[in-house]
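Yeah, one chain of the complex is gone here, protein chain that is, but the others are all in their spots.
Naming follows writing order (A and B), and every chain is counted from residue 1.
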Amino acid sequence: MADLQSLDIRRRSASVADPPSVRQEPPVAKLIDVTRCIGCKACQAACMEWNDLRPEIGYFEGSYDNPQDLGPSAWTLMRFTEWEDEAGNLEWLIRKDGCMHCADPGCLKACPAPGAIVQYANGIVDFVSEHCIGCGYCVKGCPFDIPRVSPVDHKAYKCSLCSDRVSVGLEPACVKACPTGAILFGSKDDMTGWAGERVAELKTRGFDKAGLYDPDGVGGTHVMYVLHHADRPSLYAGLPDKPHISPLVQAWKGLFKPIALAGLAFTAVAGFVHWVVAGPNQVTPEDEAKGAAMLAGQDTKGDDRKGDPS
Amino acid sequence: MTNTWQDIKNANVILVMGGNAAEAHPCGFKWVIEAKLHNAAKLVVVDPRFTRTASVADYYVPIRPGTDIAFLSGVIRYLLEKDAIQHDYVRNYTNAALIVKEGFGFDEGLFSGWDAGKNDYDRSSWDYELGDDGFAKVDPTLQHPRCVLSLLKRHVARYTAETVSRICGTPQDKFLQVCDLVASTAVPNKMLTSLFALGWTQHSVGSQNIRTMAMVQLLLGNIGLSGGGMNALRGHSNIQGLTDLGLLSNAMPGYLTLPNDRETDFTAYMKTRQYKPLRPNQVSYWQNYRKFFVSLQKAVFGKAATADNDWAYDWLPKLDVPNYDILRAFEMMNNGQMNGYVCQGFNPLQSFPNKGKIRSALGKLKYLVVMDPLETETAYFWQNQGAKNPSDPAKIQTEVFMLPTTCFAEEDGSLTNSARWVQWHWKAADPPGEAQSDVRIMTGLFRRMQAMYRKDGGAFPDPILNLSWDYLDGNDPQPEELAKEINGKALVDIKDDAGTVTLRAGQQLDAFAQLRDDGTTTSGCWIYTGVWTEKGNIMGRRDATDPRDQGLAPNWAFAWPANRRILYNRASADLEGRPWNPDKPVIAWNGSKWTGIDVPDFVPTTKPDSGVSPFIMLAEGTARLFARDQMREGPFPEHYEPLESPVTNLLHPRVKSNPCARVFPDDRAQFGSADKFPYVGTTYRLTEHFHFWTKHARINAILQPEEFVEVGEALAKEKGIGQGDWVKVTSNRGAVVCKAYVTKRLKPLAVDGKSQHVIGLPIHWGFTGAARKGYGANTLTPFVGDANTETPEFKAFLVNIEKTAGPSEPVA
Partner (left out) sequence: MSAHQTPAMVSRYTTAQRINHWITALLLILLALSGMSMFDPGLFFLSSLFGGGEATRAIHPWFGVVLLVSFAILFVPFVRHNLWTRDDTAWIGKIRDVLGNHEERLAEVGRYNAGQKLVFWAMTWLILVLFATGIVIWDQYFFRFTSIEVKRIAVLVHSVAAVAIIAVWITHVYAAIWVRGTMHGMLRGTVTAGWTFRHHRKWLRTLARGQK
């Protein structure tokens, strides 16, 4: 988990925190070059090893995706897609799924627990489990369907980009393990530059639409993909074409909050003002008398109401 | 590998055929990616399935399992027809110009010399025409009708693109695309590397598969150069070491061979092994055989091996059959001819074909000793696991001993990788429980047996009583001691002609050139001489310095032979000694000697014009497009169908399959026919697992938990099989019930006009370990061996598939 000693926090969920600004930490990025990934799952194994995660031994369910899905103990997952282009040429698109570490993280925006989600100055978005209350709002806030809440301890989990390793100058475990260099780690500038070279090379091999996936909709990400078909990210097991924080979440965590609190305050204040202006509605002795009489069967007409200013 | 893993990055075209490098060798595959990134290399994958390798390939071309020779012969035809061969190389460095005897021929699927009675060839006609000088005749113009190249042209003429397509099911345009790419490397400065593995070996024509590709590479002039070569990607971290050390029933360390029972004395034995040169000036390095053999005998028997007793030749076992390979062993076991089995680091119940037969054979043993770090299925063959292992323990009398061993990380030792690098490794952890090293266990067995022979006598005790056992603690030989012994040393002071002592008695040797045939040197494995010299443990070197950044790293560990990183590297330079590819030179003649980034393939002062050809292990000095008598089924590769095949042999229906393949009669009776088993089954490995080991490891089990088969969408539709449905796959030997992976990656192939489906069977599941229990694909595979190596035909056989109900309970 988070190593708070050596990583400065830029943003903290459900809090207003002034980021420390003495240390200069360049934004980092993990670059996943899908075009040179062979789907060996070494990254998954390394992730499990380093983070001491052991999901259940599952079943074969009709694909090479194992475990079937991301989970509280499966922070990264190779997703395999068999895709045939219009000409019938088969491609086996293999994408390592996991937290994208958005510059504008939907999870952090949605999180109600102060400090349960932090964004470090280097861009890593990390879950601080001891502060997590298990509400699952991060799940709803995430445009990439990444966080998973454990049914055991009711805490949300996801890739930490090995913040513990990064904070001491190591690359994330998946990067270390990748045999083909399909996962690289460095400053975001460097990774973007290298991705440009990769894209240029891919274009020489006929992938005219090759490109870098660093979506603007979430302010860019600190995990980026080199895709052969950057015009169609959704080919890659549903990678969002244009990810953004859902307008529902934006509304919920954005505009609605002040409106709601203002509305409630207004209601309360309105009552107070009414009290001050109109005062209490008192039962008068006459009311009691007439009421008692009516109750006793001496029916009084209700027409005496007018002219009873009490 | 002729070259190194790192050297793959120097290739211009990478042909992955007969293997799935990304899947099975993901770490080494990084060099393929390097080649793509930094050398603009094109990756071509020819495979029945669209594999993980294909997922990053520039070209994927489908092929029917077991038809690689037809495909590659078609490539050869194309190269010859388009004249896309490297002429100088072919003329001077291969036997293309040598003239073959009259009488050699090929007709209707059989080469000359076929003996129908013996079911084998008389190979005497498969040789060169010798001149009066005893040397092979040669026609440098390559015009002689019986020169090797002419014969080869004639032989491959049948493999037109159309025929190839009809046999292999490969669309003609895709086949020609591959031909074009391959042909593009016929120029001296373009290289093709061939990466292959069990996809070529595990066939009844496995050796010939590889030979055919080697011939392609020779025609292209791609052997001996940076970025070229024939690169067998070994399936196990030390399987190269296994063959180097001769752990086969007919082999001795360093590719020396055991005598057969007709070689009753040492002289007879040496006669067939010290090849005389077949061309003038050739090295024919096996002329040194006697030095290697005597030094080995001195290492094994020490002082007891003397000139007087022919270096203890008589104590060696003499083979009555060519080979006691694993198929023969289990055949004998099943027939009650083999009663005890020490199974060390092997899991036959999962690894060998026809699981039912293996199970039956193990049940007929009196005793079975299993030495393994894991609880293997073999050790539990007697256990009733329902349909997955239907044994009846009450009926099995075999006594099973399980001796837990250390695994590689729990002991010091060496591993020899695919690139022939002998690398030392250091113990990382203590072994669990009672586990002991294999060496210690074998020592314990040996010492006890020796004591019993010494006490009680017995038949032929000499080899056991006289075995040299010169270790500090005779009960616990250390890996370092064994390594030094394998390297070899001088037994006496050895002097040069001037009388100067060049080697002190007891001194570790530096190179096999120092070995002598007079009993004054020892070496446990001549090609490993140099692994532990007076400088210490050369295998432990970890200097990654790489001159010219060409991927040789000469100071990293030790590569046999003689720390040579690229075999046949003399062929990297032309006749004058200039590198064919000046951009990536390996060695070059500088006017007085050979220099460069690798150890030259012969004496460094051999002048280029001396006439010494690069392939020094061969009597003719040139590489063999024509194999002479070295291959059992013919000097040229020929397309033979797998023993179980859905179609006839288009080229010669009367000789459908390899006539020399290893098949026992009872196994032939178990072959299925295409009417009942219409689909081609092929087995393979997945990257998540290593054979049957890693299913014991939780993480690997998580990554690929349960047995499945791969079925193409077309066949699945035909059979009503949905994604993840339970299916029953049957061969004439058994049935596997597991889930189906319906995939686009297996497409029906148009074989001779008919649609042929292929079913993929990953092998990794059994009934022990952490993963879910499975049947094991070897339940289905045929008990067939390659004609030369007896490697089982795991890659092509006949199966049927039906949708079925799943088990009533979830898979454990």
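What we mean here is this: a contact is a pair of C-beta atoms (placed from the backbone, for glycine too) under 8 Å apart; a residue touches a chain by one contact, two chains touch by 3 or more.
Keep in mind that this is a model prediction, so the values were computed, not measured.
In the entire assembly, the chain absent from the figure touches the shown chains A. Only one of A:Trp50, A:Trp92, A:Tyr120 or A:Tyr137 touches the absent chain when the whole complex is considered: A:Tyr137. Across A:Ala74, A:Ile124 or A:Val249, the residue that sits in touch with the chain not pictured is A:Val249. Note that of A:Gly88, A:Pro151 or A:Gly206, the residue touching the chain absent from this view is A:Pro151.
Mapped onto chain A, the interface with the missing chain covers residues 13-15, 112-114, 131-137, 139-140, 145, 149, 151, 154, 246, 248-249, 251-252, 256-257, 260-261, 263-264, 267-268, 271, 274-275, 278-292, 294-297, 299, 302, 305-309.
Definition applied: only the chains that are shown with their structure count from here on.
As a whole-number value, the distance joining the C-alpha centres of chain A and chain B reads 52 Å.
Residue ranges of chain A in contact with chain B, taken from their complex: 35-42, 44-45, 48-49, 54-64, 66-67, 82, 84, 90-94, 179-182, 201, 204-205. Residues of chain B that touch chain A in their complex: 22-23, 26-27, 29-30, 33, 36-37, 40, 50, 52-56, 58, 60, 687-688, 698-708, 723-724, 738-739, 741-745, 770-772, 810-811.
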